[in-house]
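Here the complex is missing one protein chain, while the rest keep their positions.
Going in written order, the chains are labelled A and B, and every chain counts its residues from 1.
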Amino acid sequence: MTGLLQHAITLTLVLYLAGMVLGFVRLTRGPSAQDRILALDFLYVVAMLLMLVLAIRYDSDVYFEAAMLMVLFGFVSTMALAKFLLRGEVIE
Amino acid sequence: MISVWEPLVALSLVASGVVVLAAGLGLYRLPDFFQRMHAPALASTLAAWLVTLGSIVYLSWRSNELYLHGWLIIIVLSITAPISSAVLARAALFRRRQAGDPLPPPLLAQEDPQPPPPNDSPTEAADR
Partner (left out) sequence: MKRLLPYPLLSSGLLAMWLLLNEPFTPGNLLLGLLVALGLPRLVASLRPPAGPMQRPLVLIRLILRVGAAVIRSAIEVARGVFRARRHAPRGRFVQVPLELRDEHALAALLMITAVIPGTVWSELAPDRSALLLHVFDLDDEAEFITSFKALYEHPLKEIFE
């Protein structure tokens, strides 16, 4: 790992953080429930990307497992919440 | 040790960072919910592709063998993301129509009176 890649990874993480902060503002502000779900889904995806960048940063593939779980949990929670908005209950 | 791959990895990572920032900014600043729905799609497509490209190139280069683990994430993501976005869009349409927002009316069966084809269509025979 040389200087160029180190700096690139730091810059990437800062950009991700900025994106996540903006998403978090949308999550807290709303205004409607679907906006919050959308923001939560976005945060899940960015956290997953963060895991992949950390896999490069620490040169380890354990993070791939974590990223995969992040994708699946994000999907399940978004589906459950959206389904709840649609019907008022999660499982019919 | 500087390799040809390193600038490529660095570039794809930073580019994905910019795309994620654009997505967050869109989520924050666009005025309407349906406009905002386009922004997170940026993160789950282009940004994810770029990061995966970077990690595949980097880890293959480090271990000197083709490392394709990252593909799985792209594939799983491109199966799950459309489903959640379509369900969320439907939920939003439903709720906003109930709230009386000016939206296009629900699509009705307009064409012919015949019902949609049943699930057990004759295509079943083809894969057996």
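FYI, contacts are C-beta pairs under 8 Å (C-beta built on N, C-alpha and C of every residue); 3 or more make two chains touch, one makes a residue touch a chain.
All figures in this text were calculated on a predicted structure; none of them were measured in a lab.
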In the full complex, the chain left out is in contact with B
Answer key for B:10, B:51 or B:81 versus the chain not shown reads B:81
Where subunit B meets the chain that is not shown, the residues are 18-19, 22-23, 25-26, 29-32, 34-35, 37-39, 41-42, 45-46, 49, 68-69, 71-72, 75, 78-79, 81-83, 85-86, 89-90, 93, 103-104, 106-112, 115-117, 119-121, 123-124, 126-128
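Going forward, only the chains that are shown with their structure count from here on.
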Distance between the CA centroids of subunit A and subunit B (whole Å) is 13
Within the complex, subunit A is touched by subunit B residues 1-2, 6-7, 9-11, 13-14, 16-18, 20-21, 23-25, 27-28, 33, 36-37, 39-40, 43-44, 47-48, 51-52, 54-55, 58-59, 62, 67, 69-70, 72-73, 76-77, 80-81, 83-84, 87-88, 90-92, 94-96
The answer for subunit A against subunit B in the complex is residues 2, 4-5, 7-9, 11-16, 18-23, 25-26, 32-35, 37-39, 41-42, 45-46, 48-49, 52-53, 55-56, 59, 61, 64, 67-68, 71-72, 74-75, 78-79, 82-83, 85-86
